[in-house]
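Removed: one protein chain of the complex. Kept in place: all other protein chains.
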Amino acid sequence: MTVSYRLSEIAERLGGRVLGRAETRISQVATLEAAKPEHISFLTNSKYRAKLDLTRAGAVILGEADAEATGLPRIISDNPYAYFARVSALLNPMPEVKPGIDPGAFIGPGAKIDASASIAAAAVIGAGATIGAHSVIGSGCHIGENVVVGSNARFYPRVVVYHGCVIGDNLIAHAGAVIGSDGFGHAMDQGRWVKIPQIGRVVIGNDVEIGANTTIDRGALDDTVIEDGVKLDNQIQIAHNVRIGAHTAIAGCVGIAGSTTIGKYCLIGGSAGILGHLQIADHVEIAAFTLIGKSIREPGSYAGIFPFSRTDEWRKTAAQLRHLDELAHKIKSLQQEIEELRGANK
Amino acid sequence: MTVSYRLSEIAERLGGRVLGRAETRISQVATLEAAKPEHISFLTNSKYRAKLDLTRAGAVILGEADAEATGLPRIISDNPYAYFARVSALLNPMPEVKPGIDPGAFIGPGAKIDASASIAAAAVIGAGATIGAHSVIGSGCHIGENVVVGSNARFYPRVVVYHGCVIGDNLIAHAGAVIGSDGFGHAMDQGRWVKIPQIGRVVIGNDVEIGANTTIDRGALDDTVIEDGVKLDNQIQIAHNVRIGAHTAIAGCVGIAGSTTIGKYCLIGGSAGILGHLQIADHVEIAAFTLIGKSIREPGSYAGIFPFSRTDEWRKTAAQLRHLDELAHKIKSLQQEIEELRGANK
Partner (left out) sequence: MTVSYRLSEIAERLGGRVLGRAETRISQVATLEAAKPEHISFLTNSKYRAKLDLTRAGAVILGEADAEATGLPRIISDNPYAYFARVSALLNPMPEVKPGIDPGAFIGPGAKIDASASIAAAAVIGAGATIGAHSVIGSGCHIGENVVVGSNARFYPRVVVYHGCVIGDNLIAHAGAVIGSDGFGHAMDQGRWVKIPQIGRVVIGNDVEIGANTTIDRGALDDTVIEDGVKLDNQIQIAHNVRIGAHTAIAGCVGIAGSTTIGKYCLIGGSAGILGHLQIADHVEIAAFTLIGKSIREPGSYAGIFPFSRTDEWRKTAAQLRHLDELAHKIKSLQQEIEELRGANK
């Protein structure tokens, strides 16, 4: 990688105010600890100001409050972390996409593939599917029949999209993701499960990212919906008919059961779970490892985690926990006894 | 889709009693809320009878108890939900399978593929494998050496079956499922792990469904067994030498550790876990997010979930929980003190 920019050139493109030597040339981003003179770093929390004295970075990105905390060449931004993300994207552009269909790809009849799109070897594009401009379908992907993919989508290898799903622009889907598999629906009848056909779709908005090996089931009757700007980490399971509101971010290994609706701008911690048929308001934050078993109507932060300890201590706690109801009743009867003693003492 | 049926035709095929206009023609299933006149809907719980007055459905499926709850054309069944599932299957038949082997598939020497089976592009069938009648192997699947697949199996794209596994009839395996990977077995020796070869197989009965990205490990010495009619949702992990009893249904993200035996007709909630070497009786229901750490000998419903709350409240609870053993001891000493006070008061 030989891309490099002067601070002045960066500020021209991305905004912000340059202080110090504006001709400083940088070629990569790095943490304050690891940075070398050709790197630019960043500080998001004034608490760590002391690190500025130790860094070997050639330049730093700072908030207004820290503008004078160093003499290093610097760019001042009101959101240094987002600014850093944009500088990094500038210095680390996605590899250029070679438009065209690899001869080792399999294209179904009636598929409409934009001339600027790229289809890799061993990828399968189903009959009647549409692939938008500048979209990249990685090796071994399977895009089902009549799927519609917008523009600038990037499918890493081995992503599977089942038939009929609809995907907006700028999707990033990581390897092993599965979109549109059957929801889990069976009716018990005389000792046998009868499968309920899953005839809905998955509909995904614009600017969505889907992590590696994450699964999103198609709807049973209506659609499963992922709104614009949703970010999903790896190994998430989203059941049928879930709706995830715009710009909600979900960490790895979360499971969301069927027909639950999650609001906009929610943050859901890793390995959390949400039961089915619930409503989660906008701006709700859910801690890692927490099971949400009721609807949440109010924005705010929610948690339910068993605190860990040394195993011997945990054993004692767990043993008492089984008797918590008894303990509560004992306390009640102690209260009564004290009342009686008080009466007797009068 | 232009399939449509009269209610009378449906009842001829699937049983049930038609009330109202038996010539009513329907072409799709829908919820009571979303249904249009060409749709049939269903009511499984009399509690929601009021919805019948508001639906625009052309017909409904009802239980005996609700037979007269509407004047709409209707079919009466003793299991409306299963009846609905069957009507949906009638109206939404699986796409017809084109028998034959795609020229882009890779077939190993000695593989026996029924002439009615379908093998998609980029699929690999290992040496000596058997694929039964009307089975469909999706694009990019890998069916290992000497695997036996029964009839009417449907492998969605990118399913991997390791060598030597045996699969019954009517399997549905969703994208990314892995069957027969090595169990997790290592012996520690002088600071190094020594791998224990996993020489068992996975043996799967008839009528099993396996969700997207679910993994089932092969046995260490004996086999891992999935009995008839088992339904597995997405992202489930089943370790080596587990046995899952017939008609048990397991929701997404569940993990089952090695050598555990689960009974028949169990229901296991999402993200639950079951430790290894346990026995779970038939007809056991396990709540979502619950870890089962001991064998369960009695049918019934079991749970162990930390209730969630606002994070500040949870913090208080978690802090006290760490002192639960102390609290229990305090209660004990309070009881003694009260006894003493009582004695003194006599």
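Per-chain numbering from 1; labels A and B assigned in written order.
Operating definition for what follows: contacts are C-beta pairs under 8 Å (C-beta built on N, C-alpha and C of every residue); 3 or more make two chains touch, one makes a residue touch a chain.
As the structure is a prediction and not an experimental result, all values here were calculated from the model.
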(request) Would you mind spotting which of A:V3, A:A67 or A:A328 touches the chain that isn't drawn? (result) A:A328
(request) Quick one: say which of A:G140, A:P197, A:G219 or A:G245 touches the chain that got left out. (result) A:G140
(message) With the missing chain put back, one of A:V3, A:A67 or A:A85 would touch it. Which one?
(response) A:A85
(message) Take the complete complex as the reference. Which residues in subunit B touch the chain that isn't displayed?
(response) 106, 122, 124, 140, 142, 145, 158, 160, 162, 176, 178, 181-182, 184-189, 191-197, 199, 213, 215, 217, 221-222, 235, 237, 239, 253, 255, 257, 271, 273, 275, 285-287, 290-293, 300-307, 309, 313, 316-317, 320-321, 323-324, 327, 330-331, 334, 337-338, 341, 344-345
(request) Quickly run down the residues of subunit A that touch the omitted chain. (result) 28-31, 34, 79, 81-82, 84-86, 88-89, 92, 95, 102, 104, 120-122, 138-140, 156-158, 172, 174-176, 207, 209, 211-213, 229, 231, 233-235, 247, 249, 251-253, 265, 270-271, 288-289, 305-312, 314-315, 318, 321-322, 324-325, 327-328, 331, 334-335, 338, 341-342, 345
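Everything below uses one rule, namely that only the chains that are shown with their structure count from here on.
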(request) Between subunit A and subunit B, tell me the centre distance in angstrom, where each centre is the average of that chain's C-alpha atoms. (result) 26
